[in-house]
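Yeah, one chain of the complex is gone here, protein chain that is, but the others are all in their spots.
Let's turn to subunit A:
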Amino acid sequence: MTDRPVPLDPPVLLGAAVPLDPAVAPPGTRDFRDAGGLPASGWRADQAEQTLVPTHCCFCGVQCGMYLRVNAAGKVFGVEPRNHDINRMRLCPKGINAYQQVNHPDRLTAPLLRRSREEPFREVGWEEALTYTVEEVRRIQREHGVDAFGLLGGASLFSEKTYLVGKFARVALKTRHVDYNGRLCMVSAAGANKLAFGIDRAANPFSDILRTDCLLIAGSNVGECFPVMTQYVWGARDRGAKLIVVDPRETAVARTADVHVALKSGTDSAFFNAVLHVIVQDGLTDEAFLAAHATGWPELKAKVAEYPPERSAAICGVPAEQIVQVARLFGTAGRAMAWHARGIEHHTQGVENCLSVINLCAATGNLGRPGAGYGTITGQGNGQGGREHGQKSDLLPGGRSINDPEHRRQIAGIWGIEETELPQAGTSMMEMVWQMQRREIRGLIGICNNPFVSLPNYAVVKDGYDKLEFHAQFDFFLSETSANAHVVFPVTTWAEDEGVMANAEARVVKHNKAQEPPSGVRTDTWVMCELARRLGVGDKFDFAGSREVFDELRRASAGTVIDYYGITYERLEETGGIAWPCPDTAHPGTPRLFEDGRTYHPDGKVHLQVVEWHPPADPYDDEYPMTLTTGRTVAHFLSGNQTRRLGALVEQTPRPWVEVHPSHGFRNGEAVRVVTRRGASVLPALVTEAIRADHVFVPYHWPHPVAANALTNDALDPRSKIPEYKVCAVRIERAEQLDPVPAPPMPPGREAYPEAQHSRSDPLPPTAPQGRGTAERG
């Protein structure tokens, strides 16, 4: 659709213009806020003929249970709360509106194909799209070698599909170049977990939060990114726990915390080192635990001695007393817990930041007990499961290493290939884009990702993808990335297939199929298996559906740390979820790790790691003196390809903004140009005291030209290869005109559902970061 004009004042109402007689429409009644499109307000549910299908939300790593309401015609038409013990009937606005994607008019229902980017897409049959794709794979691999073709997966896929992505890359494409968008999300936490504990998952379940005496939340806007998890945070507080939030912004959970540490972005490890310094100084360490269960304590102790509170206070821009206060609260608590998310992970020292939090928990003996431990909050629905079974460039199913000869032999055996046929480790997602720029990778299939919005430094990403000779994407809505591809395969939503996901607690939950896919749409599993068959390895991909893939996944994970062998669909349906490791079908799962004091390293100890703080990669200077940090808002999810099409969510938060402190002299709603060394965007100012004066914030769910990721830095953590989204140098300046918010892409001849896009041209920032208040605007 074309951009709508700026709404008139008073706002033009949807539908017929109704003359506003003040007697009929007193102030306050003009803008009765409707859903902005789907579902049509005329819909009426026939309660007598509905079926409730139990499943989970498709969005974040909390994985709330929900029922999808299915009508007599077999179509999903609504949602009903479900009393699953993860969420206890609660849902966030994304979850409530998730069902609207299923029968959304923007769905892709036929493959799209074009032989060059100069042509428009045309709808083709599956045969033509598959044949062309296989021809291009063969041509590129024949001319430039097998590794010239890459595959990028996603962590919103069911675990079965993530397993298939890894297998498809190694067995069908025979390429080393496979990675996934969890590289932008979870890898720093994963790297730290593996180094410290030898196992990559949160150590405690959500329910342990209720039993803690002190809860530390580092770099996580829980209220907006994991809203339903907030009930555990408040529940802990109801029971007397102290709450510490470390975040440059005063978020909804920070607002009422006992201590809000508003440190400078990119200084987390200096802060946590200093906290540990005070804990050591005050004698609050658990020496007995350290002696029995940890290695590396003397070295770590010596290192944190170099971080007195005064030094770190200067680095972090917080009072030294606050560091002491946090140390004493955390160190003296009987049971303390730390949870962290992207705020400390999206850094060039993301792994080290996570390690500095783990160090804190281990040094105080807060591990493996109810209410004492630590957790990483996964961003994507399957952020945990998506990294476990082999779509990561260096991992094989069961978290096996692709560099370990024994692991390679095991997987080659399961897959029925020679160990020598199994490719070596590949590169990370951002590095693959750089390789596309250098034409080392010339062909690519993307499944369930949208790097044009989600990867940093958009100019580089666009250039890399533009250089591809062949690019195919799997999507159910045409994403910004798909719109730049040669072939787009229309695939199912989560409600049209079954499969499992692992939530932030490493609890595996079962999603159930609620309706048949629309005609013309196939499952990702079918498309991968069909491509594999045409590439000559159909015997290795003889899967009727998710159930058969899951059985192979179970066998492939048996005996590893990430052991799924004891988890079956039937058990998941009976129990509502099982946390791995679960080695046999009588095993109850492992909700809490380290209860016996042993980690998953061969010596059973926590391997404490020395962390040295270093400044962020993007240097500050007179031209770029401030810090840009990016993140999410509650109404939208990741690259927004789903949520930017759902009327109620667009209505809540129609556009991105730049959050600036009042001290810069901008007025609310004024156009502000946000400039970094990589790009510029003009956004309306949301002037608020709830952010550090030396920081600005931009949410990242929107595409170029209002993309936060046109501004962010593609510098990577050397270990996890996560990009440094959370900090880069920036300046802000007055601007004349806002950059327009583009409509979600659609195939030629179709327009994004107009009613859902009604408020997108709103020039104003939302009332608060969480969205626009429901009061009418004057």
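We adopt the following convention: a contact is a pair of C-beta atoms (placed from the backbone, for glycine too) under 8 Å apart; a residue touches a chain by one contact, two chains touch by 3 or more; residues count from 1.
Definition applied: contacts and distances are computed from a predicted model.
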### Task
Name the absent chain as its UniProt record does, using one of the following: "Sugar ABC transporter permease", "tRNA (5-methylaminomethyl-2-thiouridylate)-methyltransferase", "4Fe-4S ferredoxin-type domain-containing protein" or "Sterol carrier protein".
"4Fe-4S ferredoxin-type domain-containing protein"
### Task
Decide which residue listed in A:Met89, A:Ala314 or A:Ala459 touches the omitted chain of the complex.
A:Met89
### Query
Which is it among A:Pro105, A:Pro370, A:Gly520 or A:Gly669 that touches the chain not included here?
A:Gly669
### Message
For a quick check of understanding: of A:Thr251, A:Thr560 or A:Gln609, which residue touches the chain that isn't displayed?
### Response
A:Thr251
## Note on the structure
Contacts from subunit A to the absent chain lie at residues 9, 13, 15-16, 18, 20, 23-30, 32-35, 39-45, 47, 78-79, 81, 89-93, 95-97, 223-224, 227-231, 234, 238-239, 250-253, 255-256, 634-635, 648-649, 652, 662, 665-669, 687-690, 764, 767-778
